[in-house]
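All protein chains of the complex are present and in place, except for one that has been dropped.
Naming follows writing order (A and B), and every chain is counted from residue 1.
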Amino acid sequence: MATAAQAIPHTKRTLTGARVGTLFRRWGLRGTAIVYLVAAIAVPAFAVVSQGFGDGMASLKSAMDTAGAWEALRLTLATSAAAAVINAIFGTLLAYILVRYRFRGRGLLSAIVDLPFAIPTLVTGVMLVALYGPASPVGQALQDAGIKVVFAQLGILLALLVITLPFTVRTVQPVLLELDTAEEEAAQTLGATHWRTFHSIVFPALRPAITAGALLTFARCLGEFGSVVIISGNITGRTLTAPVFIFQLAMSFKPQEAAAVATVLFALSFVLVLVTTRLTRLPTEVL
Amino acid sequence: MSVATADTDLGRERLHQHRRRRLLHAALLSVSLAYLAVLLLAPLAGILWVAFRHGFADIAQTLAQPDVRHAFLLTAIIAVITLVVTTVFGVIVAWVLARQRFRGKSLLNALVDLPLAVSPVTVGLMAVLLFGRGGWFEPWFSAQGIQVIFALPSMIMVTIFICIPFVIREVAPVLEELGTSEEDAARTLGASSTHSFRRVTLPNIRWGLLYGIALTTARAIGEIGAVLIVSGSLQGQTETATLYIYRALEERQTASAYVVALSLAAVSVLLLGTIEFFKRRASRKDGS
Partner (left out) sequence: MSRSGSIRVEGLYKRFGDFVAVDDVTFTAEEGSITALLGPSGSGKSTVLRMIAGLEEPTAGKIFMEGEEHTYKSVQERRVGFVFQHYALFRHMTVRDNIAFGLSVRKEPKEFQKKRVEELLELVQLGPFRDRYPDQLSGGQRQRVALARALAPKPRVLLLDEPFGALDARVRQELRRWLDELHRELGVTSLLVTHDQEEAMELANTVVVMHEGAVEQVGTPAEIYDHPATAFVAGFVGAANVLAGHVAEGHIQFGDDRVAGAGHLEEGVAAQAFVRPHDVRLAGSTPHEGSVVAVVDRVSRLGWLSQLTLHLPDGQQLIAQVPKDETEGIVEGVKVVVDLRNAKAFPAEAQPEHAEAAV
């Protein structure tokens, strides 16, 4: 009996010793992470999808039959796309001057570009209304000129542009920083003008980053609520966007219909986010 | 030594080239500044102007109102709880993602990105579907006598959902880049895992972590869409600062709305300062 007990100790010790400790720690941590993410994210997400499409397409159909539904969807897609394009252009420009130009206040400018990450979207809406609404002299002047910003689609676009201001800038900036100016110098020695150099050498290198910025902008705009709900006036059929529409459905006790539309929107966004963050390995702040 | 002066042909050519370049610089700079002015700077000025039109006394008065103070307090409470939860669990998830390899990791990775793609109204909807009338978990909670929806718990939960990715996405890459060598060294010197985490890992991820925390705070303070759906908007009870602004605007109390909005804007500018500070420290660390 004694010998038998002595014959086993080796295995016994390793199991009860350090290995158990690390095993537990490893699985303990992994388990915690998994439970956290599943409980906090997967379950709620699943709830929306299953509630929205639990009875097939019925909820979605019913939702889209509501007045202003299609217009809301179209408006959201259109304004998001417009914002993505404009953001791509100006974002590239901003990135270019922040990286390539030296001027006083460059650091401050860079910080200002990040401001939309810090400001609540609701406050953005309020700021825009304060300046461009009919109560302010600027707003009045615009209205006299026939340009309606508040309670109009232009206001929506403006709000989206503010919210997504940093996006393309932040995707393009690191790429520009890493670019080797030797290629551009080589192009110049071969006779290329400034513009030709940008077009043939710099732009192709930036294209993936610009595209990523545009796609992320688009995905972010699809779901924007806080600023749009303030500035658009939410006029059904005219300035009502999809997120506000979902909000209205939810508040009028039609959760399944809201869930159906919400699922469509978030599926589109999710795919875009996954694709672009994988492509550019971007840190979160952009969203 | 000969230097080209303006009255030589070559000197003129050189000045001409310089001038062209400077003109291009100036043009691009002006366009960029104009863009920023229209979108950000002018509106900021606008809100300042509206709020101050009513004078300092009015501002102080508004901010002293119990409703307003309670709203700020609630915002702070939610932000702090969100911060703590997302930081603690965020570091754990970041560690698991950066240091461990297992099947299904890419799925977990995708899950972390999910909240970024969801509109806040959808998040509010999720809470309603789970905890509202007829919701999946509602029966259990009402049996316990706990009010989740239209009360603080759900407001905290939706804010957490929205803020989950920030800390994780800032800390995980830093952990990956750091590698395990320092922690291994600590272990050979006899440090336990928690000890090595506290004395070795934590200082190394410090700036990325703080950056993520700053982003989380800004996002939590600014949340409106989701809390609007789950809060029930009971004035003085379940109203955050953003909800206060929303309701004040609806009730045409524009002055108070603007004052509170301005306060939040001021807080965000301060927060921006810390965000930029941590961001710079974080990127400097990895040698860029």
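Here, a residue touches a chain if its C-beta (ideal position, glycine included) is under 8 Å from a C-beta of that chain, and two chains touch if they have at least 3 such contacts.
Being a predicted model, the structure only gives us computed values, none of them experimental.
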Residue among A:V49, A:L109, A:A192 or A:L268 that touches the chain left out of view: A:A192
Sole contact to the chain not displayed, among B:E13, B:E177 or B:E251: B:E13
Touching residues (missing chain, whole complex) on subunit B: 1-4, 10-11, 13-14, 17
Interface with the unshown chain - residue positions in subunit A: 180, 182-183, 185-193, 196, 200-201, 204-205
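The definition used in the following text is that only the chains that are shown with their structure count from here on.
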Subunit A partner contacts - residues on subunit B that touch it in the complex: 24-25, 28-29, 31-32, 35-36, 39-47, 49-50, 89, 92-93, 95-97, 100, 102, 108, 110-130, 132, 136, 160-161, 164-166, 168-170, 173, 193, 212, 215, 218, 221-225, 228-229, 242, 245-246, 249, 257-258, 261, 264-265, 268-269, 271-273, 275-276, 279, 288
Complex contact set, residues of subunit A against subunit B: 25-26, 29-30, 32-34, 36-38, 40-45, 47-48, 51, 90, 93-94, 96-97, 101, 103, 109-124, 126-128, 130-132, 135-136, 138, 158, 161-162, 165, 177, 194, 219, 222-226, 229-230, 243-244, 246-247, 250-251, 255, 258-259, 262, 265-266, 269-270, 272-274, 277, 281, 283-285, 287
